[in-house]
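Handing you a structure now.
Of the protein chains in this complex, all but one are displayed in their positions.
Let's look at chain A:
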Amino acid sequence: VPKTSLTSPPWPEVPKLPDPVEEAKYHAEVVQKVNGMISAGQYGRLFAVVHFASKQWKVTSEDLIMMDNVLEAECGDRIRLEKVLLVGADDFTLIGRPLLGKELVRVEATVIEKTESWPKINMRFRKRHNYQRKKIIMNPQTVLRINTIEIYPCLS
């Protein structure tokens, strides 16, 4: 039968997904391999995506982070950043949906300094109406240094 414009549907053909049983075996193999690599320590520098102070940061060790708010911790306190979204090394990445487990990753940071920002000037002006307001805003800022990122072989 010759092919017309209505022989096949207008959307592109979707390739078939691989067999679920085989897929499950392949997934288990990969998970075991990654677990082995983690417990053997065969990774270089780790990076993590952390959700902190309502922002997401891509973080490595010895990294400085500055946030535009006050943290209720004294200078020199060690802090553990929970809410890790992603951890990666050179050969593997662990993607959280949306967060990774606390027994899997540990991100430690120290509070270094708590200062105010440089004086930012807020000015409002309306022409021909003799209206101008000038306000100087200095937000409190905190600087953290990320000390370490550790992963433990608890994948399943």
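In this section, a contact is a pair of C-beta atoms (placed from the backbone, for glycine too) under 8 Å apart; a residue touches a chain by one contact, two chains touch by 3 or more; residues count from 1.
Methods note: contacts and distances are computed from a predicted model.
Set against the options "Myotubularin related protein 6", "Guanine nucleotide-binding protein subunit gamma", "Integrator complex subunit 11" or "Large ribosomal subunit protein bL20m", the UniProt name belonging to the omitted chain is "Large ribosomal subunit protein bL20m".
Across A:56, A:69 or A:148, the single residue that touches the chain missing here is A:56.
Annotation: of A:69, A:93, A:117 or A:148, A:93 touches the absent chain (contact as defined above).
Touching residues on chain A toward the chain that is not drawn are 1, 11, 14-15, 17, 47, 49, 56-58, 85-86, 88, 90, 93, 95-98, 120-125, 132, 134.
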